[in-house]
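Just one protein chain is left out here, and the rest sit where they should.
First chain written, first letter: the chains are A and B, and each begins at residue 1.
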Amino acid sequence: MLRSNFLRLMAHGAPSRLMSTATKLTTVEINDKTGIATLTMNRPPVNSQNVQLLLDLQTSISEIENNKSRGLILTSASSNVFSAGLDIFEMYNTDVERLRTVWTELQNVWIALYGTTLPTAAAINGHAPAGGCLLATACEYRVMRPNFLIGLNEAQLGIIAPKWLMSGFASILPKRVAERALTQGRMFTTQEAFEVGLIDEIASSKEEALEKCAAFIGTFAKVNPLARGLTKLQFRGDNIKEFEMIREKDIADFVALASSPGVQKVMGAYLENLKNKVKK
Amino acid sequence: MLRSNFLRLMAHGAPSRLMSTATKLTTVEINDKTGIATLTMNRPPVNSQNVQLLLDLQTSISEIENNKSRGLILTSASSNVFSAGLDIFEMYNTDVERLRTVWTELQNVWIALYGTTLPTAAAINGHAPAGGCLLATACEYRVMRPNFLIGLNEAQLGIIAPKWLMSGFASILPKRVAERALTQGRMFTTQEAFEVGLIDEIASSKEEALEKCAAFIGTFAKVNPLARGLTKLQFRGDNIKEFEMIREKDIADFVALASSPGVQKVMGAYLENLKNKVKK
Partner (left out) sequence: MLRSNFLRLMAHGAPSRLMSTATKLTTVEINDKTGIATLTMNRPPVNSQNVQLLLDLQTSISEIENNKSRGLILTSASSNVFSAGLDIFEMYNTDVERLRTVWTELQNVWIALYGTTLPTAAAINGHAPAGGCLLATACEYRVMRPNFLIGLNEAQLGIIAPKWLMSGFASILPKRVAERALTQGRMFTTQEAFEVGLIDEIASSKEEALEKCAAFIGTFAKVNPLARGLTKLQFRGDNIKEFEMIREKDIADFVALASSPGVQKVMGAYLENLKNKVKK
């Protein structure tokens, strides 16, 4: 409500170049010259995806869609992590209902981002393992800063990435490359990711990454947005349909896996290790 | 009838190297040494695809199939346009039945060319936007003259290319490249098309393009034609099946879109613009 009033005010000759709104853990800034929205994840220190961040991402994506922005750039407020993926703290020693909520909201963020008709780009200004890579590969374009790591490393953690979670990744890379990377749980350096096509450009700073993302979105300037959006969905429709069909089963599968003693033990050891690192 | 009599005559020591037949808007020449048929679109000035050209293309493809030619090369009689795509004149200010016929015959030409068991190649001797690109990407091989443009630019025109129309294009390029090009409505220069694999070779003249196409068809010289054809259809079968399933719905969708006031207005403006250009 407040936001749309603000926008109406801005339309009448406001001097500021950026219009900004925020949820608890995300901010949205719209450049009023380009009409492009920047969605920033802001949950220090590593943007680990708890339910709140997942909900806030959905709120921000809807907001950007409803404001008829020209495109969406996803980035991070951290200086060295794009997003570390799901928050293990929320999944350790918890009840089945919580696990169910975590996975449902991860699904919801993914389908909101992968299935939006808006042009999307990720300015990957830090590491992007697991759920971080998931968000980046749901976008149409990726620009990354040097010397960071990106990949779906679930297999290394003993987790089986379901097909929908791999579908963005697998649409970007040749099938042979994708199968190998996913079975290895491989993390790619920025340079390696560029060479195989997992990212589209390298940028030396966050600002440059945002500019390159904006330039990509600019390539749609003369394209009819409705035709563009429906064309995008024709490429993604099969993956989306397949996801919708197994959505409920996929939640049940995740809950069963994540609540199993074996996986809970791995999570516990991981968190203990983290605690010790912090102490040092 | 006439044609097959002619062929029978030719078989008894005719001096000519080329046997030629014609419809109103296409010609077919069969090289009696190589057994390869060249199908030329001849509707000046830009081979825009009206119903007559679409029907003549079907007639010529059938003829080439029935003459047991060794392969089919598709090219243009124009010196700078392969084909400009559907003829807007036929779709502006017309009735629903006409729109239905236009789209049905476009579907028919595509499936005849995409689904033939004959080896096919396109000698792209000029620009190939939209329906021109559709025909070129329905073939198995593409040779193009320099400094022309090729692409499915429907999104730029506000038209949504249906899945079957994109399927040849999307089978040639990596999925990521195809999604981006189609959402941008991107036109590739000959050089760009070569670099991404959208065309296979560049030729400096039409003659050279025809020779390179013939050389490609020559690679099948020692291959059993039946096994070859069925193998080709195994690669194209999924796209063909999917097309057959949505064929009727796809016509209805096109008619609804093309007869809408918005799209009619765009067509009108386009034709007005064309008229003014011609006057100058």
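Everything that follows uses one rule, which is that contacts are C-beta pairs under 8 Å (C-beta built on N, C-alpha and C of every residue); 3 or more make two chains touch, one makes a residue touch a chain.
Nothing here was measured: the structure is a model prediction, and the numbers come from that model.
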item: Among A:Leu182, A:Ile251 or A:Met267, the residue in touch with the chain that has been omitted; value: A:Leu182
item: Sole contact to the chain not displayed, among A:Val51, A:Ala77, A:Ala155 or A:Leu271; value: A:Ala155
item: Omitted-chain contact residue, chosen from B:Pro146, B:Gly197 or B:Gly262; value: B:Gly197
item: Hidden partner chain, touching residue among B:Val96, B:Leu230 or B:Ile246; value: B:Leu230
item: Absent chain, residues of subunit A that touch it; value: 154-163, 166, 170, 174-176, 178-180, 182-185
item: Contact set of subunit B toward the excluded chain (per top definition); value: 119, 140-141, 171-172, 174, 197, 219-220, 222-224, 226-228, 230-232, 234-236
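Note that only the chains that are shown with their structure count from here on.
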item: Whole-Å gap separating subunit A and subunit B, where each centre is the average of the chain's CA atoms; value: 40
